[in-house]
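Have a look at this one.
Every protein chain but one is kept in place in this view of the complex.
On to subunit A.
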Amino acid sequence: MTFSIRRVSAIVRKDVKDLIKNAYAILITIFLPLGLAAMLSRSGSDDASLLGTPINLALVITGAFVQATIMAEEKEKNTLRALLLSPATRMEIMLGKSFLSSLITILVVIGSIFISKMQVPGLFYFTIMILLSLIIFISFGTIIGLVSRTVMETSIVGLPLLVIFTYGSLISTMLDNAVVSTIITYLPTESFSSALIILEQNGGFSEIKWHLLNMLIWAISSLIIAVIVYGKSRFDK
């Protein structure tokens, strides 16, 4: 099987042209995390652990939902089938279709950091955690987009994801249930926030390794599921 950068860049360029003509559709997913970051900067707090909230929001909303919208639209308009029946390989299409949403998410994460005026603790580990989160939420976005029949349906299918992953801690506090609380601690967003606090308190690899491992497992699992769901979309039942 050959890999063609030309084909991947053709898909990316098409997505850029398409998105420019439909930019308003993703504005809310971009402005929500940036708005939250702006609110944080006004609070005057320099507590880096607070940075986890807009970043998680950027990853969940911008990453997953932009990706879900892109995939669902391809499916709804029957253009995904045309791509799948072209010589572009599965990997080329997946990479091409994920590039734009990944880029937008990274820009929103960077934007959130700058707007919130907070110092990023442990830049190296922080970058690794961002990359793992990106794989997790772009994969989730791909899955949501492919299982939804229409773009509208992505909001319904993706809403539980948004609530659970973004407001995990809040749900845990509200329910006051030991089992639920334990499950929530294994969410990648919770690992991300916890690791961020540890890094801020000058913790190192040994203190955050289980959080990193948890995020790595989430990244691998979600990527595998996305590949399986994507593979199935080539065929009719």
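In the analysis below, a residue touches a chain if its C-beta (ideal position, glycine included) is under 8 Å from a C-beta of that chain, and two chains touch if they have at least 3 such contacts; residues count from 1.
The working rule: contacts and distances are computed from a predicted model.
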Quiz item: What name does the UniProt record list for the absent chain among "ATP synthase gamma chain", "ABC transporter ATP-binding protein", "Septum site-determining protein MinD" or "Membrane protein"?
Solution: "ABC transporter ATP-binding protein"
Quiz prompt | subunit A, residues in touch with the chain not shown (by the definition above) | solution = 1-2, 6-7, 9-11, 13-14, 17-18, 21-22, 77-79, 81-83, 85-89, 234-236
